[in-house]
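All protein chains but one are shown in place.
Presenting subunit A:
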Amino acid sequence: MKSFTYEKAQSPAEAAAAAARIPDARFIAGGTNLLDLMKLEVETPAHLIDVNGLALDRLEPLPDGGLRVGALVRNTDLAADARVRRDYPVLARALLAGASGQLRNKATTAGNLLQRTRCPYFYDTNQPCNKRVPGSGCSALEGFSRPLALIGVSRTCIASHPSDMAVAMRLLDAGVETVKADGSRRVIPIADFHRLPGDTPQHESALAPGELVTAVSLPPPLGGKHYYRKVRDRASYAFALVSVAAVVQPDGSGRVALGGVAPRPWRLESAEAALPLGARAVTEQLLAGATPTQQNAFKIPLVQRTLSAVLAEAKG
């Protein structure tokens, strides 16, 4: 870990301004991802801006019936909130499927959205990795790629986004509220929040330099039955090979989003029209154009079968 300077932010706007002004500055929230990466010198910030003191740890109802989730609400608290459990159970289930109790106690809403890939080469500074060192090459493409992505990827990077929570947020069409360095505020639709790698896999989100996430707003509840089915190699404390988030309405319509298959939570609204036709039809559209490696091609039938089981349960 490189030495760094540290400050406690006083207000969201000041935090954003400082982050844009000071070279190599990063926000630190729960630190459960950032500190690991700093110890390995995958990330080498010169300055940390601690956002934990900003009063962004509240949940408030919105006038339209939605819910605003502060950027610093801990994953544990969000999953346990009665409104979330009643109105957005897919979100509570996704959160509880992630990490471990101790980590969820520290992990924050914004930190979770912005956690970085678990591609093992990204974590090993001896290995080429375009995301860590742009232009150095992608070790995973012809190396160990079993856990990685197969759609939305590029020849420069096939990293998957590891978050469970983000998949549910995408399903719910959340909005990411931010404040920029100049103090202006905006809401980024979650669909536009995570970027695909293209030729610049180091750029992972739509955030401008210094831009701070202040909250995530959830639209009014969708009703229907909620599912978060996470498939993994062990029963707990493992990242998803594949996950399926779904809301299914009594008439068979609904929404589906996938985790573990793409560099961002994967949802295609157009594919959802096929829901009444069954899992195969939806999967074909969702994963059309997928470019799996030999090691992760199994994720395609796995998505279909998992979705199929979810739909069967929704019917039953």
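Just so we're on the same page, a contact is a pair of C-beta atoms (placed from the backbone, for glycine too) under 8 Å apart; a residue touches a chain by one contact, two chains touch by 3 or more; residues count from 1.
Convention: contacts and distances are computed from a predicted model.
The protein name that UniProt records for the chain not on display, among "Xanthine dehydrogenase YagR molybdenum-binding subunit", "Iron-regulated ABC transporter ATPase subunit SufC", "Cytochrome aa3 subunit 2" or "Transketolase", is "Xanthine dehydrogenase YagR molybdenum-binding subunit".
Of the candidate positions A:S136, A:S236, A:S253 or A:T291, contact with the hidden chain is made by A:S236. On the side of subunit A, the interface with the absent chain consists of residues 1-3, 39-41, 118, 120-121, 123-127, 139, 142-144, 146, 229, 231-239, 241, 278-280, 298, 301-302, 304-306, 308-309, 312, using the contact rule stated above.
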